[in-house]
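Excerpt of the complex: some chains, original placement.
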Amino acid sequence: MTEPLFTIPLWADLLGVGLGGVQGAMFASGFQGQRRLDWLGVAIIGIMIGMGGGLIRDILLGVPPASLQSNWYLLTATGAALFGMLLAGLFNRLNRIIVVLDAVVIGMFGAFGTSKAIGFGIPPVPAVFIGVCAAVGGGVLRDMLMGLPTAIMHVGSLYAVAAGAGCAFIVIANAFGMSITLAAIIGIIVTTIIRVLAVTFDLSLPEQRRLYRRKVAAETGMIPVIKS
Amino acid sequence: MTEPLFTIPLWADLLGVGLGGVQGAMFASGFQGQRRLDWLGVAIIGIMIGMGGGLIRDILLGVPPASLQSNWYLLTATGAALFGMLLAGLFNRLNRIIVVLDAVVIGMFGAFGTSKAIGFGIPPVPAVFIGVCAAVGGGVLRDMLMGLPTAIMHVGSLYAVAAGAGCAFIVIANAFGMSITLAAIIGIIVTTIIRVLAVTFDLSLPEQRRLYRRKVAAETGMIPVIKS
């Protein structure tokens, strides 16, 4: 009854989940001081980034989450999170890698979300919306779980805009007859380029500590005292 | 397979979404200082208030979200959010309008939620529960996204109680044979009146800045320094 009319190839889906897991774990490993997470916390964030977007996509589509119909998604996300923790331990400043990985990941999640929505016969505007939710959903869940102000509300315009541009491209290209696979690949590239350019144009992502400071300041109206 | 046994007329649904979008954007525009949102953030809050309650309702009912089956919901919510931003720019103190709009909106979302639940054969108690979740869900999502303490947990008793009274009226009136349409209309009026009276009886909604202050104090146990 809920057989997918459109199937994302398993390897592509798992690639997105794996990259998301690596990115999430590297991000979470970066927390210092009192916010430091234990390894389980880092793994949870990795799984959340790897699988959260797809879960939200399927809930919005009203279908049983694809990532829970097979063992591979959770195994991939967990393995990737462990790998991301190791990587984060090897390098000290990984902002550049995290930014690029993150851009590719939101591109993939957005493209899969929009493609799946089109396959289910969802009209263009909500199809883009579902893609954007799939792209940014994992990060929103992460911020809610960690009690951080949701990044998308404060520094994340680029995020949602980049994801939205890629998803909109897919819907439009598909309407003009382009194959959904080609449209999805170009959509991923569009999102990645916009996001990386946006970050580069701002010279660099705000440094973790300054970002944290700004977030706490935005949150409480007070400047935090950080003991490093 | 999940064809609605009961359909809320599209215009009524869109009216609720639109009013919610206006209300959400006006509320979000009111934030000053470090919490100030950019226009995308304001639009997201507007969409969330306009569509969040209906999404939660449909997820609880286990059906694909109605608001994602047509282009009109997102277009209406976005347009309404932009309109709400303009309105908020024109007037300075809009608390009274926001309160009344908000009361009507929670009344409508509650009534639609309960009516749809009844149409799906949900028993009376969970039907009221789904209505209340639909009524307050958008606001809860907003507070979570903005990293605010959830209003319903601290100042919101009136909220849930007003929504619950309207939804309970619908369930009871329907059990006594009143047509669901008439019951829903009276339910909206019941919720609106209780909510507006409750706020008026407290003389007025706490002023935005004082509310913010109290919230931060409640959250952190510290008094924030606000630079206006």
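Letters are used for the chains, namely A and B, taken in the order the chains are written, and counting of residues starts over at 1 for each.
Criterion: a residue touches a chain if its C-beta (ideal position, glycine included) is under 8 Å from a C-beta of that chain, and two chains touch if they have at least 3 such contacts.
Nothing here was measured: the structure is a model prediction, and the numbers come from that model.
The complex is built from one repeated protein sequence; 2 chains are visible, and the structure file as a whole lists 3 copies.
The working rule: only the chains that are shown with their structure count from here on.
Rounded to the nearest 5, the angle that brings the Cα atoms of chain A onto chain B is 120°. Per-chain Cα centroids separate chain A from chain B by 28 Å.
Within the complex formed with chain A, the chain B residues making contact are 1-2, 33-35, 37-38, 40-41, 44, 55, 58-59, 62-65, 67-71, 73-75, 144-147, 216, 219-220, 222, 224-226. The part of chain A that touches chain B in the complex is made up of residues 1, 59-63, 122-126, 129-130, 140, 144, 147-150, 152-154, 157, 160-161, 217-222.
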